[in-house]
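The structure appears right after this line, and notes come after that.
Apart from one protein chain that is not included, each protein chain of the complex appears where it belongs.
And now, subunit A:
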């Protein structure tokens, strides 16, 4: 009998403690900030490429002062947005997180960052996307650029001398260059058929080329959704497809274009087996491992035969992600600590060093004393300094736009549909887009 009573008691204790654990989370959090204790803030980092280096930076920051303790929340295999929704639902939102297209749904929860130091140092245009009613809600993480990434040594050999990117202004120039590379014995071009590259990045080229003015481009996107744009008759769109045809024709994986693996492409380019690849500066980390001393640079994607046309001399440059601070579930102290941490990251010497040299980020700020020195970053900087940049219109796409357009373009690439079919599918997607 005694034994039964004992086991019953244990049972009850167990159950009560399980139930208590369910409801206990909030209280503990509320008490943490009283007294002289450290403010604890959490950061959700969805970018796998930098997670290890980010952890080191956080360790460094935690050691450098005794007011704030930063901890990292791993995404645990979920995508960033899903992780954020679960954390919000459990009343446990991260204090700092980053995102791009989710900004629209999340903005009513975010802290106003307008009064922060870095705002005045941010490059022009980089804050447009996160500015609402004159208030800034996001801090640009970095700058990324994409275009035709070329291996200079291959192109030098093909043109017989030092290759000058300024010589390629039209589709005919591009075709002539492709022919020369081919004549020198290697493949001219490589297309990685991954959906984000085709659907988000490559389509950006025509969207951004549609109008020189930001407001007109946004209006063009709206017109596309409302159905008042006829893509089949759209000059820029057709010119852009002509360029795509050219790329398709000279693609090194022409026989089975969809079987090409992304991981092979940097190897092909670095080994000099292809001359050019449609990709962005992030790929340089892999290229560097194979060919640390090689010279690489960007060429714009020309979409017409008139060198003067808008966009033919520009590469697409934009902000891939923005850091944001939660204001709906974080205490004012936590928000302040979060802002301080973000500020430290882009203004202190240590933070800048991590940013540029460890993360390989191209900073979006004018105050950086640490400057990237690799050839690809140099190439991007030469375009940004000359203001030869195209906007990332893909930031304004609805989330399903790029997979939908990429699917149609992959079909086209594989020869499963013709130009009329591709145009029709893209048009059909936009006509039902919200």
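Keep in mind that, in the parts below, a contact is a pair of C-beta atoms (placed from the backbone, for glycine too) under 8 Å apart; a residue touches a chain by one contact, two chains touch by 3 or more; residues count from 1.
Just so we're on the same page, contacts and distances are computed from a predicted model.
Enquirer: Looking at UniProt, which of "Asp-tRNA(Asn)/Glu-tRNA(Gln) amidotransferase GatCAB subunit A", "Cytochrome bd-I ubiquinol oxidase subunit 1 apoprotein", "ABC transporter permease" or "Predicted Zn-dependent protease" names the chain we cannot see?
Expert: "ABC transporter permease"
Enquirer: Based on the whole complex, identify which of A:40, A:60, A:195 or A:333 touches the chain you can't see.
Expert: Going through A:40, A:60, A:195 or A:333 one by one, A:195 is the residue touching the chain not shown.
Enquirer: Among A:47, A:152, A:180 or A:411, which residue is in contact with the omitted chain in the full complex?
Expert: Here the residue in touch with the unshown chain is A:411.
Enquirer: Touching the hidden chain in the full complex, which residues of subunit A are there? Just list them.
Expert: 7-8, 11, 15, 79, 81-82, 84-85, 88-89, 102, 105-106, 108-109, 193, 195, 255-261, 398-400, 403, 406-408, 410-411, 414, 416
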